[in-house]
Structure formats: structure tokens, C-alpha cells
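A single protein chain has been omitted; all remaining protein chains appear in their positions.
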Amino acid sequence: MNIFSAFLEYSAVGIAAGGIYALIALGIVVIFKSSRTFNFAMGEMMMLSAYFFYTAAVTFSFGIFFGVVVAMIGSIAVALLIERLALRPMMGRPFIAIVMVTFGIGSIIRGIVGMIWGPNDLQIPAILARTPVMIGDIFIPGKTARAFAIAVVMVAALIAFLRYSRAGIALRAAAADQITAYSMGIDVRRVIAFTWIIAAITGCISGILMANVNTLTPHLGLVALNVLSVVILGGMNSIGGVLVAGFIIGWLESVTGWVLGTEFREITPYILVLLLLLVRPTGLFGTKEIERI
Amino acid sequence: MSTAVQPTLAKTSAPTLGRSILWICLLVAVLAALPLVAPRYWVYFAGILGINIIATHGLNIMTGYTGLLSLGHAAFVGVGAYTVALVQLHLGLPFYLAIPLAGVAAAVIGIGFGLPSLRIRGLYLVIATLAAQFILNFVFVHWQSVTKGDVGLTVQPATVFGYPLNNETRVYYLILFCVVVATWFAVNVIRSRVGRAFIAIRERDLTAEVLGVQIVWYKLVAFALGSFYAGVAGGLLAYFNQFVNPEQFGLLLSVFFLSAVIVGGMGSTLGAILGAVFMTLLPEFLREGALAVGNTFGFDIASILVPLREAVFGLLMVAFLILEPRGLAQLWKRARLKFSRSGQGA
Partner (left out) sequence: MFNRRNFLQTAGAVAAVSTFNIRKASAADDLNWSIHCDLTGPAAEGGKPQGDGFTAYAKWINASGGIRGRKVNLTINDSTFKVDVAVANVKKALAQGRVDYLFGESTGMIQAISPENNSTYKSLMTSGSFASELADEKNFPYHFVTGATYGAQLQMLVDYIKSSSGSTPAKVVIVHSSTSMGRDGIEPAIKRAEELGIKIVLVQQTKFVETDVSAYALAIRKAQPTHVIHHGYSFAVWPEIVRLVRDYGMNDVVFLGTVWQNERAKMLEMKDIAEGLVGVKVWNDDTIKPAGPMMKTIGELNKAREPNFNGYARLGFLNAWMSSMMATRAFEAVIDAGLPVNGDNLANAMRAIKNWDTGGLIDVPVSIAGQQVGLGRIIKWSKSNNWDPMQLTDWMKVN
């Protein structure tokens, strides 16, 4: 019984942690879905949001709520800027080149942040309450549980939006077939810009959460590397898929750490991904479209 | 992505070929004379540049010509480096055996990771190579009995007839030799049937298959060849640094090589060289340049130097990619054209 209850607890904590992974990965997936662009600057965008939050909440003492608001506005502005100035001119170019541009943008953001705020560690105030959530005997840390809830809500909202709203349908159309979407009168460029806004919002929340777990430095963007396996597992362009993939990877890491030792946490997701490639290359929920790149 | 139309400035092929060979020999001679005139740290950077060029050639063959995107190139460089260190330690092999062996080891392991995805098109090789990057790094760190983990392995200098290559000038000549051979080989592979098959795969692989090109086989060859180059670069790195540890072969290095291929111009051997030069030397020039500008204007540039350099470097990369998609090689061609055209007009 003891092993079983331990297993349950590790699983629960893992799945909850997976919610955060999904939240980070969501930003990458939503952009990929609309424009086939793998945004390697996601980590840096998250980090920038956290710096905006810090400046508003701490340096200018606006407090947490307005800090978040300012961070959101700032993140959206930056995302739109990136999309318009750097990504739109690259439409139609080979995939690799676009990916390289996002790397370059990440570098630019890191550099600008380093110049303005300096390299020192900064501590930011917590935005989520710490009171734990109990499921029976199982104790889920407060921040993890709340981040999980946010992730689920955002994904559900996004799925509903995509299914039922006009903008959402336009997005799905553009994702499915850009040329036809254009010919049906859908402004694909607006759609793509819109997905960058969504990514900015999820990135903002994830960034502030990440700066809570670690400290705020210009290199916080490295955290985004942790979710590459989640993006791939979820199928790269499936919103619901990325949530499930987040849970799976979070669960896998937690249980692997318990059974094999924590040094294996990092590579088991990649081994899983490799095995999956042999069996189901499009990931769990991706559409076959991806093959054509 | 079809081949550019060349304006007919060149007359016949024989004299231009002869002239090209002359220029190349001149270049090699100048490079060989470098240690005699340049300060030591230039030679040091030249050595690193040479190693980067070889690795970039490999990635260019894989990614630039054949379209197989790899994010694990640094890990295969690492395989080469560890191979050299280990065969020296346990088998006492000299460098002229160890380095080719390093290439073979990297090629074999590369194929091991890449094989499943070579049969499917597209993005999956990226994933497999990314997984390779992390898994190989894990092995380097945790297989302590072999790799000595974080502490790493020391490498004794390579010896040529008992003459030890124990400073960067001596190793530089070995590297220069390897760069010349590697470049020559890359150029000739591309010119051959094999190379044309690579390009066909990148452009229109279905059509190529219909025309009789065995896609899977050629993809395998491209990937193995590219990884072989990586292994050789790694082996040279081991002799150059005289030590090997896991931190030298991370994801950032893979991104470095990929950037070199793309900024240089995919599918161009000259591009691979220019890209490697850009990625290796430009940060240094930016640093010195920024310091100079700062000093002239009295700014304290030093404290923001690193982030400034990162920002400017990222900006240059983005600008190149947006404005000149065919990379530095294309810029070079255009500069040459301009030069010949104005020469002609005069």
C-alpha cells in the first residue's frame, strides 16, 4: 500500500507540474499552428515579461496586480513587434531560416535585457498563493496546483475559442490551408499576429511563474528548453494535445525521478520521443500535415 | 530555390579553373605563413576557426545540400573528441589513425540516432538529433568509468615522427592541412553524382525517387558523411585543447554550427567557410569595435559589453536572414561580380 500511495502522490504532483509545462509549450504550439514557425525565442519572451512585471511591481511599486497588467501589455506589444518586423518578411522562406531568425531574436532580447537591467539575480514577489491543495491524503503544492488550473482553463478557453468563434475558425482555416484561407477572404496575416498575442499572454504568465521558482536573470529563457519534448509529444500543432503531452511528460519525469533517480528525469522524455518516432511520428495528436515540411 | 542564372562574364572554363587554383594556392600559402607574422592569439583563433570550418562543412553537406536538419551536430563533435581521447589512452593510437577513427565513430553513432527518421520526411530528424544531443551529453557526464564525467579526459599532444604538436602553432598546421583536405573533398562530393543526388533530395525528393534516385540510401550517406566531418573536427579539438569534457559539446554549439551554415548560405561550400568565419570571428570584432567606439566617445562600454554583443550579433543574424536569404556566399558572389563588372567597364 505504501508504494501505491507513493506512486499516486508522485503521479499527482507530476501531472500538476505538467500543467506548467503545457502552459509554456502552448505559446510555441499556437504560433506553430498558424504559421509553421517554431519560435525558439519563446523562453526569452517569457523572461522579458517577468522583467516587465518586476519593473512595474517592484521598481515602480505598482503592486502585483498592476504589475501583471503592465507585463501583459508589454509582452503583447513586443510579440506584435517581433511578428511584424522579423517574421512577416520571412514568410515563404525555408523553415530552417525562420527558426534561425527566432534564435537571433532570442539573442537580441537577452542582450537588451542584460543591458537595461544588468546581469544580477533579482527576486520577484510571488503572484500565486502558496496554500496547498489537498486531494485526500495527497498534498499538491499551492503554486503548482494553481498554475495547473490556469493551464487547463487557458487550453479549454482556447479550444472553445477556436471551435466557436469567427476568429478561431479563421485561425483553424489558415492553419489547415493558407492559400484557400486567403482565397476565402481570411486575412491570414492578422490571424498569425493574433496567435502571437496568445503566445505573449501565455508566455507572460509562464515567465512570471518561472521567475518565482528560479530567480530573475537574463538567462531565464533557458527554462523553455525543458519543454521541447512536450511540444514534440503533443504533435506540434494540437492545442489539446500539448496539454495532455504536458501531463504525460510531467508525470513521466516525476515517476522516473522517484524510481530511477532524479538524474534520469531529463532524458527520459527524449527517449520516449525517440521511441514514439518509430511508432507514431506525428506525435500523439498532431495532424499528418507536418510531414510535408 | 533553383540555381541562379549566372551572367556570362566568364569566357571559357579552362583558364578560370587554372586561375581559381592559383588563387587557392596563394590563399593556402598565406594561411600557412600566418603563424610567422601574426600574434599567438590570432593563431589560436585561427585554429578554432579551422575546426569550426570542418564541422560546418559536415553540417552543410547534411543540412545545406541534402536538407536534413540536425540539432545534434555538437554531440557528434563530442563523440569524435572522446574517441580520440580514449583511443589514445587505451590503445595508444597515433593521430593519423585516431582522427579518422573519430570520424567513423561519429558517423556510426550519428546513423544510429538518425536511421529511424531518415525513412520519414521532414521534421523528425530534428527531433531525433535533438534527442541525440541530450542523450549523448548525458552519457558523457554519467558514464564516469569511461569518460571520467565532469572532470574529463586529458589528451596528450599529437606527435608527428616524435615531434610533439604541443602548442597552438604546431596544431594549427595540422588543422590547416585537414581543412584543405576537408574542403577539397566537400567540393568534389558535391560535384559528383552523389552530390547531385543530395541536391535532388532537398529540392524535389519525390521526383528524384521517380527518376531512380534511392532516397533513403543517399540520405544515409549524407548524414554519415556529415557526422564523419563532425567527428574529425572533434578529434582535432581534442588535440588542440588537450582536454575533453562534457561542457564543450552542448546544445548551444549545435545552434552555433547551424547558424554558420545558414548565415553562410545553405548549399554552398564557400558559404560553409564564410559562415564559420562569421560566427567565430565576428563576436571578437564586435567586442574590439565596441570597445574602440566606447573609448572614443567616453562611454563605459565594458560593463554592458557582453549583452551589447549578444544583441548586435542577434541583430546581424536576423538582418542577414531577412535581407540576404542566400547568405554570405551570395554576398560574396555579388561583390565579385561588381568587381569584375567595374573592371570590365574600365
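We just call them A and B in the order they show up, numbering each chain from 1.
Assume contacts are C-beta pairs under 8 Å (C-beta built on N, C-alpha and C of every residue); 3 or more make two chains touch, one makes a residue touch a chain.
Being a predicted model, the structure only gives us computed values, none of them experimental.
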Missing chain: touched chains present in the view: A, B
Omitted-chain contact residue, chosen from B:Gly18, B:Pro94, B:Gly112 or B:Gly289: B:Gly289
Residue touching the undisplayed chain, where the options are A:Val223, A:Ile248 or A:Leu277: A:Val223
Those residues of subunit B which, in the complete complex, touch the missing chain: 39-41, 44-45, 48, 141, 149-152, 154, 157, 166-168, 241-243, 245-247, 282, 284-289, 291-293, 295, 302-307, 309, 312, 316, 319, 323-324, 331
Interface with the unshown chain - residue positions in subunit A: 6, 9-10, 13-14, 16-17, 20-21, 24, 118-121, 123, 130, 132, 139-142, 144, 147, 210, 212-215, 217-220, 222-223, 226-227, 250, 253-254, 257-258, 261-263, 266
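Rule of thumb we're sticking to: only the chains that are shown with their structure count from here on.
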Gap in Å, rounded to a whole number, between the CA centres of subunit B and subunit A: 32
Interface residues, subunit A side, partner subunit B - complex: 86, 89-90, 93-97, 100-101, 103-115, 119, 218, 225, 228, 232, 236, 263, 266-267, 270-271, 273-274, 277-278, 281, 290-293
Partner subunit A, residues of subunit B touching it in the complex: 1, 63, 69, 113, 116-117, 120-124, 127-128, 130-131, 134-135, 138, 142, 251, 255, 258-259, 262-263, 266, 304, 306-318, 321-322, 325
